[in-house]
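Before any comments, here is the structure.
Apart from one protein chain that is not included, each protein chain of the complex appears where it belongs.
Naming follows writing order (A and B), and every chain is counted from residue 1.
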Amino acid sequence: MLPGFKLTLGFTLFYLGLIVLIPLAAVFWKSSSLSWAEFWQTVTMPQAMASYRLTFGVSLGAALVNLVFGLIVAWVLVRYEFFGKKLVDALVDLPFALPTAVAGITLASLYSKNGWIGQFFTYTDEHHEVQSIFFSSRLGIFVALTFIGLPFIVRTVQPILEDIDPELEEAASSLGANRWQVFHRVILPMLTPALLTGFALAFARALGEYGSVIFIAGNIPMKTQITPVLIMQELDMYEYGRATAIAVVMLVVSFVLLLSINVLQWWTNRHNTHNLA
Amino acid sequence: MTPAGTTLHVPHHPARRHTRSEPPYVRRLLIGTALTFIGLFLILPLLFVFTQAFAKGIGFYFHSIDEPMAWSAIKLTLLAAGISVPLNCVFGVCAAWAIAKFDFYGKNVLLTLIDLPFSVSPVIAGLIYVLVFGTQGWLGLYLNADHPALPWLANWLNDHNFKIIYAVPGIVLATIFVTFPFVARELIPLMQAQGRSEEEAARVLGASGWQVFWRVTLPNIKWGLLYGVILCNARAMGEFGAVSVVSGKIRGQTNTIPLHIEALYDDYNFTGAFAVASLLALLALVTLGLKTWVEHKNAAVLDK
Partner (left out) sequence: MSVEVKNVTKKFGSFTALDNVSLKVESGELVALLGPSGSGKTTLLRTIAGLEFPDPGDAQVLFYGEDVTHIPASERKAGFAFQHYALFRHMTVFENIAFGLRVRPKTTRPPEAEIRARVDKLLHLIQLEPLAKRFPTQLSGGQRQRVALARALAVEPKVLLLDEPFGALDAKVRKELRRWLRQLHDEIHVTTLFVTHDQEEALEVSDRVAILRNGSIEQIGTPEEIYDKPASPFVYDFLGNVNLFSGRVKDGAVVIGDTEFAAPEAAGEVDSAAVAFVRPHDIRVTRQAAGPALAATVIRSNAAGPVANLELKRLDTGELFTVQLSKELFQELQPKAGEQVFVELKNVKVFSDDYSI
């Protein structure tokens, strides 16, 4: 029996309550100041509905793109040798380390009509002005959310891929499976829980993202306004009740995602120990 | 919900390449795809920050950083990180000790609750503190109540015009919230993997609780702790959404570096914005470098 259980658990619960649980409870307290009808009206107003569709749709798209490219990056980093591999491996975490505001202004400038990339993708609008197709559009938001979600899939898949017992693949080859069959029937099923976890993590992160999106998105209500920006707009107008109501919707979605991610990770771990045993 | 890149990992199997390789054209295609993706999404933006920062020459660059508003933002950012990182460090060590070294009911619930801040949008992280401490919030309503339970406290706070929201304390609180799980999330799996027997051995040999911690546990977790601190610090210095809700954005007073960058950008001072942004980009590169170094160190320790 080691000492310190009461002290450390006590402090943990105290700090958790003070910093996280009590303030989070305030959201539910504040939203209860609205009547159910008011609450429902707020969370289903057209501007909110448009923001959910945009946020969910683009987050899903970005997470899917990351699913494919993240798997390729993880595969290449684990299985192949090439010049600059260590650098690429370290850089994968850049979206974690780079502050979102920096990412936001960088992507906005890079994809603007005069930017390094944006200049090649322009069109002329109804006012005869040249515009970047990324600016004030879903495409721009998609680019930003792909950027911030990039490390999640790579970093969940990479360790699992590294731990796959070479003998499994050798066994499959010796049984006559070709390379694609080995990948498709042996490796991919083992990676599935990790891929799903990474996907859910990237998706969850994209839903709440703010800093990297606002500069490129233009934040036009009903068109390119993501839900966090809508909350911010309500706050700027001192509409605390409405901001809170929309926040409750997002929190509930986040909690459901958090739970499914925990279940997925539990599944990944079990799957993994099972393979090693 | 763990940001996937935040756990130390060492592969179990050295790759046996010759029997497990694809045809050269497939390999080249995959490497090419991966490098293009990384180049487009990571390397190009990084280069862009530094090119833009120096677009008007080195003189303008230093002028953008060496001015009172920038300095005030840097000081505030250092203050927020300086308070939130040590606090979350102490919390992380306590939580990891309780969870890894003891068995108790509700451990999984506790683990999920510790992860909560990762799954909350930064904007909502700011909002919750406004709801607690703002003029319309719990504390605000208390201060304006006709008969506060602790009149001396209410009076003192009112007399000294002590503000939390749209002031420095709110910024610090929001930063603590968004960086809350980093150290704990790093230490818990590490300490669970290391087990309890070294600590038990130290106990049987007569060591006190503190001696066990300082002489046995801490040396074993130091790399993991450093790793968590590095990530925690990067997030603390770079947080934007949560801080932007609670700060009020008063230039020279409640602007952190990211908020200062936003302000410059909104003023169409792009070069100035990127000059200051280059500081944070540099911090990100240092973070990645340190992170790689710690992973390398940790792998060496495990290999020994």
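In the analysis below, contacts are C-beta pairs under 8 Å (C-beta built on N, C-alpha and C of every residue); 3 or more make two chains touch, one makes a residue touch a chain.
Owing to the predicted nature of the structure, the values given are computational and were not obtained by experimental measurement.
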Identify the residue among B:90, B:150, B:201 or B:282 that touches the chain left out of the display.
B:201
Specify the residue from the set B:32, B:82, B:219 or B:289 that touches the hidden chain.
B:219
Touch list for subunit B against the chain that is not drawn:
197-198, 200-208, 211, 215-216, 219-220, 304
Had the left-out chain been drawn, it would touch subunit A at residues 1, 3
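The rule we apply is simple: only the chains that are shown with their structure count from here on.
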Based only on mean CA positions, could you tell me how far subunit A sits from subunit B in angstrom?
17
Within their complex, subunit A touches subunit B through residues 2-5, 7-9, 11-13, 15-16, 19-24, 26-27, 29-30, 69, 72-73, 75-80, 82, 86, 88-107, 109-110, 116-117, 146-147, 150-156, 158-159, 162-166, 169-170, 173, 179, 197-198, 201, 204-205, 207-211, 215, 227-229, 231-232, 235, 240, 243-244, 247, 250-251, 254-255, 257-259, 261-262, 265, 276
Over in the complex, which subunit B residues touch subunit A? Could you list them?
1-7, 9, 11-13, 15-17, 19-23, 26-27, 30-31, 33-35, 37-38, 40-46, 48-49, 52, 87, 90-91, 93-95, 97-98, 101-102, 104, 108, 110-124, 127-132, 134, 136-138, 173, 176-177, 180, 196, 199-200, 203, 208-209, 212-213, 231, 234, 237-241, 244-245, 257-259, 261-262, 265, 270, 273-274, 277, 280-281, 283-285, 287-289, 291-292
